[in-house]
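Input: one structure, supplied below.
Here the complex is missing one protein chain, while the rest keep their positions.
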């Protein structure tokens, strides 16, 4: 191992050509419209629920994404606030933007009503139409739209958690026709290792934490060609996965015991809770709503491991990030299994969320977007069934604490070769 | 003190003549209508809020009181449930009635909607009209109506807390015209002590814990002829009341320090939060929203003490419990100060909530109504501005833990003579 | 019930003649010597243990009782402190005596060593010998000795808890020869009710909270002539006592579930932990180490109730408080069962610990001794096997929160007649 391995460059670094042929105005309208479509089945009361500190009310997501445009674009252009009291309500975590409501008090906002929040959106959208022509705004609008797409996914996962907290288990949408997919054996995509380029470099939009692009040295590895399935998870449970300390990280085992964990979140018997209510699980569909601890323990049980972020990203170079099971429109979303590296579930990697070499956070309040979360979290790659199509990239870095499960999180195995 | 004091009987034991000339049907309709009138200004989202574990959503109060009639009267008469899943949602604490939603999850009930809950009420009310003719139901209906009146008060105090938790401080009703009352000096009502009869005995309704009627031996005492005012509380604060350990019970002092308490709940500067939003305080109005700990410390500071339950009840014998500032209809409620022993604020006594001699809880699930709470709580007497007029009595025993403040709780001083 | 019952005075109010023929010096020496004898089997490490916030290290008890004499007697007489830093360590809760170590940090006091604490005791004892002649000190010395006797009992119960926390279950003393007592049927001591005098009035020492003596009106009742036994408790368990919500106070049931309680503290199988290590239980001995919640639930299960403080005290008038199984010297202590109202176990009453009518706390720091604890606690009467004989009285008011079990707490049933 002490000689330099003869390295082969992975294919020439290249981001998939921007499929985005829409104008900025068209994109702005499309994103903003989708948010409201996702919230359309919600009553004012539904949209007010906050079921845990990690989650936010749907109403809050609708307002906070609007506050982002109002604060970082319209305010800079001299526009008056829609309501001077609202920034206190709808700032998320930007210290530079002043005091804000305690995170776990967002669920107390029965006022403003959902209708008033929609008025706020219309008001800001009208003002934004004028700003979209301004070249100085293009970059921030791109950030604002990517930000809103993130909140679209959170809106779905947060309302799913809230509805699950209701013993009646109400559905947001009618269930889709049940298609049971065929189980497929796992294949392995081999990668020769060597020096790979990682991180974003391209003409379009990416979050600051995705760069700078840089080189890493990889050892040969293989990545499974599909996600782990519900049926495989059932086997893990049946073979005592949740009762075998040796499979678990120390923190993970403590978490299992403290929370009496014995299945993925949302599982109950043969069913699981979905945005279309309680439904039978498809054994061949990807398992979802698992923590990093569970993913890591499963991989140990399966004699494999989780991929690193760099491995995943190197393997994904050239793949189409807009492929697979991702969100195109409002309606029931659920992992079904597809051949793409992207979609269905975010995939836990064994890499901590830390800065890429020479990373610098953006200046000003928007610099709080990513960098300040670089402790205690793991990177997830890919995209989920609830990720708006077009939002993710190979270099995209989603991140959560290792005990979090309310996102559509799954796993793809890796192994050394 | 070792000789028997020559005792003088207080006036012959007597409950005020029942002012209630309404028929049971009329009373049923009046109570049920008032609940809905109180909730009328609430949106579905407002009615879904639960701001702390002690409180419940307005929607829940409306449904729970209905569940009570459905469970203890209609079910006994063979009626089917409106919805078989709802008892799980709307049982409060009756162990004999089976499993129920965790108390602090009541705030997740965006479904059923407020409109569906009102349908439930209409459905049960229609069925109840037939039951009200049945003499076998009279007693339980009386209990159900008293129960609903208790929840009317809780509905008001709970929604007050929820709206206060919203940084916008929304108002339920328009503020009443501000009338500043004149401060009055405290007079003292003397009582000679001796043997007094305490507890309920009468033809009408009373809760089981109010009886049996029994005799107690009192020493001479005096009771203030009015409640402590906001102005007096300001003086307590100004003289360091919240910083002087010697005035406080040990638990109270720990509570002050742990919660950084320095004023009654809902105070901020010169204002306080009311059901009509943030308003200036009237210095001459009774102070409200104080804990037992605060009441006890204030009394120590004032060189007086809190009355015992028996003293208060003996002094109230013959007074009209339907007098004073109590709730007659939907609209802003607030303590204003009146000459009555009843109304404005519930009054902390220094008596723990414990069984009267020879108390027996009722049989069956309704026996869980009172007796099982007989530890850790203090008795409050009188009634508040949010208590439906006609609900309280001299023998009425309200009770809360000594740190609770979200009810309209105040104090009336007592002293030995 | 509304006529005045024809009342019969209980026997003329009388405290048992003071059996105490010892001089103050002799009493001082006896008490101080006993404390050290109780601690004699402890290593420095044993004496440093604090196993929970309610408990204190043995070393701390030895020092704190000494601090009491040094502070309230020697300092008043102008004596210098043994060590100026120690009051911070050994003040318990006297706010008037300044800042002090956080209660749960008492277990960090490996220094001063046990030997140094014994030096401190010797130093203060020498100085006290001179003060004991001063008539001005008599009352405070009496308080100081009673205070030290309380801490003798706490020293035993605290070290019992600490040793039990050690998986090795070490013993403080060799076990006494096992004498299994014969079970006895419960007899009932009837009391006619009427006006009784309660509270202390006498020439000797009593705590401020035991007075003033005053009259109460009792209804006829009966008190069991012995304590509830281990065998009876086994039956309670066998019949589902810990699984039957209907038997429990609401707070008690929550406590059972939150702490997974299914037996008295210190029970394991057929054994229980004692100051002589793990030993088989004697079925006929009084059950001990139960909470108020358990006592109350047991009484409900047995179709009886707990006595009130006044009933117990009225029944004890004339009984010899120095009788029964109490502490005479260092050595294993355990409830064995005796015919006395006093001894074996402190007996939970259903009375909250609240002020007697016209109670006034003493002036100055010693006024913090009792009055400030008058919320959230229940009164226990009698004395236990760990109470120094001569310490208790009929009017004695021991008090603890209803969930506390580490004292020798048991129960004596009562019923209405």
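Things to note:
Read from first to last, the chains carry the letters A, B and C; within each, the first residue is number 1.
The rule is short, and it goes like this: a contact is a pair of C-beta atoms (placed from the backbone, for glycine too) under 8 Å apart; a residue touches a chain by one contact, two chains touch by 3 or more.
In this text the structure is predicted, and so the values were computed from the model without any measurement.
Under the touch definition stated at the start, the shown chains contacted by the missing one in the entire complex are A, C. When the full complex is taken into account, the listed residue touching the unshown chain is C:170, out of C:170, C:220 or C:280. Only one of C:107, C:193, C:286 or C:307 touches the absent chain when the whole complex is considered: C:107. From the set A:56, A:91, A:149 or A:197, the residue in touch with the chain omitted from the display is A:197, counting the whole complex. Looking at A:106, A:289, A:350 or A:381, the residue that reaches the missing chain in the full complex is A:350. Touch with the chain that is not drawn comes from one residue among A:142, A:192 or A:212, which is A:212. Mapped onto chain A, contacts with the missing chain fall at residues 1-2, 4-5, 9, 13, 93, 95-96, 195, 197, 201, 212-217, 219, 245-246, 248-253, 292-293, 296, 350-352, 354-355, 357-358, 368, 372-376, 378, 402, 416. In the full complex, chain C touches the hidden chain at residues 43-49, 51, 85, 88-89, 101, 105, 107-114, 162, 165-168, 170.
Just so it is clear, only the chains that are shown with their structure count from here on.
Rounded to whole angstrom units, the spacing between the C-alpha centres of chain B and chain C is 37.
Touching of two or more other chains is recorded for no residue of chain A.
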